[in-house]
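To keep things clear, I will list the structure first and then write my remarks on it.
Note that one protein chain is taken out, while the other chains of the complex remain in position.
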Amino acid sequence: MTTSINWFRFASPASFFPLARRLAPWFASAAALLALLGCYLGLFVAPTDAQQGEAYRIIFIHVPAAWMSMFIYLVMAFWCAISLTFNTRLAAMMAQSLAPTGAMFTFVALWTGALWGKPTWGTYWAWDARMTSELILLFLYFGYMALRNAIDDPRRADRASAVLALVGAINIPIIYFSVKWWNTLHQGASVSLTAAPTMAKLMLAGMLVMAFAAWFYAIAIALLRVQAIILERECATAWVGELAASVRGAK
Amino acid sequence: MTPFDAVAPSAPSAGAWEGVAWALARDLRLALRSKAEIGVQLLFYVIVVSLFPLGVGPEPALLRALGPGVLWVAALLASLLSLPRIFTADFSDGTLEQIALSPYPLPALISGKIAAHWLTTGLPLVVMSPLLGIQFGLSGNELSILAVGLLVGTPTLSLLGAIGAALTIGLRAGGGLLALLILPLYAPVLIFGAGAVDAVRAGFSASAQLSLLGAGLLVAIVGAPIACAAAVRIALD
Amino acid sequence: MSAGDFLAMGGYGFYVWGSYIVAVVAIAIEVVAVRAHLNAARRMPGNEELR
Partner (left out) sequence: MRFAATLFANVDFSLGNGEMLVVTGANGSGKTTLLRIASGLSHAAHGALKWRGIAVAPFDAELRASVLYIGHATALKDEFTAEENLLALSSLHGAPGGERAAVREALGAWSLDRQSRLPARVLSQGQRRRIALARLNLIRRPLWVLDEPASAIDAADVAQLERLIASHLSTGGIAVIATHHDLAIHGARKRMLRLS
């Protein structure tokens, strides 16, 4: 998400706000186009799978959502590390703006995983290693958001939630491998989501397109939400006034 | 003698062990002053464990299967219940500020506090668990692995839990928030702790699980005090 | 592939459409929520000009 712009120049919320305002629509429309293309590929073009019939088409939602749920937490942890080391408010705001989207993708990944599990294993919840660690990831997201709004002082909220996100990020691999160990110990190597059907090139293409759609969507939503967060937290400062003046001038 | 000469020990980092010792001795003496509280923690553990047979029925085979998991989850909850005690009292009466402003390194002081917390809450669980294990029909060998697993696991619970306690100092959100923050981090300890007893029951050696618990403890010993120090400083800001 | 077959999804319609619809609904909810959040932020005191 950190594109090539020299984000030090945009480190202050004041100068980043107009950039976020301009970029958000572009990412949103890119996301929409890619999603349409991805759905078309996934639902119409991709051939029926030999073993799972049509049920496997759920992977075009499930896998991108699972990827994004993990990726967004890591990007969040990255922004939290930046906000702690460079003490910049904007980095913390970026992390704050990503959390709800990450939680949404985690929920979607869990939901679609369950719906995919029913036809393949016969139960909605089979304590599969990846799904269980996805569930714990959802708790990590809720923990981050709950800590954030349990603290009134925005400064402390930024820094405390940053520490939590970093501790969480360090624990994600540990949780994943311990759940994987636990799962194989108890169930043996049962069919798990990783044994997805042999990926015809078309299926892979569909999934990658949907993944990019999800990524651009996450950026667009984060840029929108960060504008709201900046306004909420910076409304007392003078620059909002100047910005309005410039907007009036530009109109 | 101007005050400038009598500044505190010149190399504060050299005082790391004195810091641990100071905090450990002070917190233990504090805890022993209110012994009843330690008893309450232990009783909570016993009650939670004893409730399960009422829920799932006295059928021995079932209780044997559930035993390790129940004993470990109850240990998690008991540890979670006692975590706020590490920082909250010191935060409200102003001693936490003095601790943070001490020349001794804050992670060292916090390690001492966490060690005191473990000695007063974790260790009693370890001693009590074989007794409760008998209720669930665990064999001698399983009881010993349960106790050893708890001996290595409960310090990790105190260390990880202390991070959550430090992050939620002075917040009115209460225990629920602390549980939400910390229980996901407890998952690996629970998995390997209970897994060790299952491995022994199935006839395998539990050395793999126990060594992973040990590794987790070492990582937590190094990492948790640093994260706690950062969280305490953030809370005091 | 007639519309009927398409909806049936080889018998897995419930699961496939259950997944796609929930995903779309989740995204829609989030988009609406963020827009509302942004408009509320714009109406806060001090931000009137930005409405």
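Points worth noting:
Read from first to last, the chains carry the letters A, B and C; within each, the first residue is number 1.
Here, a residue touches a chain if its C-beta (ideal position, glycine included) is under 8 Å from a C-beta of that chain, and two chains touch if they have at least 3 such contacts.
Quick caveat, the model's predicted, so the values are computed rather than measured.
One of B:30, B:46, B:77 or B:171 touches the chain omitted from the figure, and that residue is B:30. Against the chain not displayed here, chain B makes contact via residues 1-4, 6-9, 12-13, 15, 18, 22, 26, 29-30, 33-34, 89, 92-95, 97-106, 233, 236-237.
The definition used in the following text is that only the chains that are shown with their structure count from here on.
Separation between the centroids of chain A and chain C, computed from CA atoms only, is 15 Å.
Chain A and chain B have Cα centroids separated by 32 Å. With centres taken as mean Cα positions, chain C sits 43 Å from chain B. Across the interface of their complex, chain B is touched by residues 84, 136, 139-140, 142-143, 146-147, 150-151, 155-156, 159-160, 163-164, 166-168, 170-171, 174-175, 178-179, 181-182, 185 of chain A.
For chain B in complex with chain A, the touching residues are 163, 167-168, 171-173, 177, 180-181, 183-185, 187-188, 191-192, 195, 198-199, 212, 216, 223, 227, 230-231, 234-235, 237.
The part of chain C that touches chain A in the complex is made up of residues 6, 9-13, 15-16, 18-20, 22-23, 26-27, 30-31, 33-35, 37-38, 40-42, 44-50.
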